[in-house]
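For this view, one protein chain was removed and the others were kept in their places.
Our next item is chain A:
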Amino acid sequence: MATPTPASAPPRPAPAGLIARALSGDVAWSFRHSWSARISALVLLILFAAAILAPWLANQNPYDIGELSLFDSELPPAWAEGGDARYWLGTDTLARDVYSSILYGLRLSLIVGFASVALAAVVGISLGLLGGFVGGIVDAAIMRFADVLLSFPTILVALLVNGIMRGALPPAQHQQAAIWVLILAIGLTNWVQYARTVRSSTMVERNKEYVQAARINGVSRAGIMVSHILPNVLGPVLVIATINLGMAVLTEATLSFLGVGMPATQPSLGTLIRIGNEYLFSGIWWVVIFPSVVLVALVLAVNLLGDWLRDALNPKLR
């Protein structure tokens, strides 16, 4: 008796894990053949190293008023006329070394960026996983809330969260809490993208047979969500997180520029640009230009790397 030949399923090489995939041939090959990715990675490596090693690379601690000497204020960069060799990017009106301020500011900007991306990812992944897996009214509530949030500009929501937090805290604690307020404000406005992506992947995964097998074997719903579905929906999250890092750094800079972010005594890159901007028309250009260049380089490098990662991990573009 002859049997009709069944169509054999096409081979689907599934990636073994995030780390294995990151080191797998395709992505590494793509990295070696992408100029923008390699330059971006180099720039980021330098900036990250500078931020981490700031206390050793800086000439002074810009947060320590005792180290400042007002005689050295408003000095131009070392190579310009009237420059001082000790302050090679010049000083601001408070005699703070611009180079040292940038190192410390970069540090703060990156801390806020990474922490708010982590917060947004944790909130977004959890809510997306829950909505996609449970469905029904839970899903509808989460996604409608996300839609409402998305219909406001991110910066407006961040300003709102920021304002509420500042109103809730006693004035004396504003400055110490400024960094946490920023992380919370930026993190809580950026989770929507993660939630949407994870939700749609979860809805695909939850109907697959391996999930049914787990249900048959008495695995709890929480167990299925966390140990079965979560590892299978994390791929796209990496790309979003990378691109979001650039966004978060920019949002922090914008908030600080508007004066609701980091205080002048603890300047981030955005605060430095705001301070410099006030004196730009007095001819003190170096205080605003150098932090701006660093900010642009950072965000551009992160975005280019994110773009590359998105293409490299997209099987349709290989």
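Here, a residue touches a chain if its C-beta (ideal position, glycine included) is under 8 Å from a C-beta of that chain, and two chains touch if they have at least 3 such contacts; residues count from 1.
Note that contacts and distances are computed from a predicted model.
This figure omits one chain of the complex; the name its UniProt record holds, of "Sulfurtransferase complex subunit TusB", "Response regulator", "ATP-binding cassette domain-containing protein" or "Chemotaxis protein CheA", is "ATP-binding cassette domain-containing protein".
Considering the full assembly, A:Arg215 is the residue among A:Arg38, A:Arg166, A:Arg215 or A:Arg310 that touches the omitted chain. Mapped onto chain A, contacts with the missing chain fall at residues 1-6, 8-9, 12-17, 208-210, 212-219, 223, 228, 231-232.
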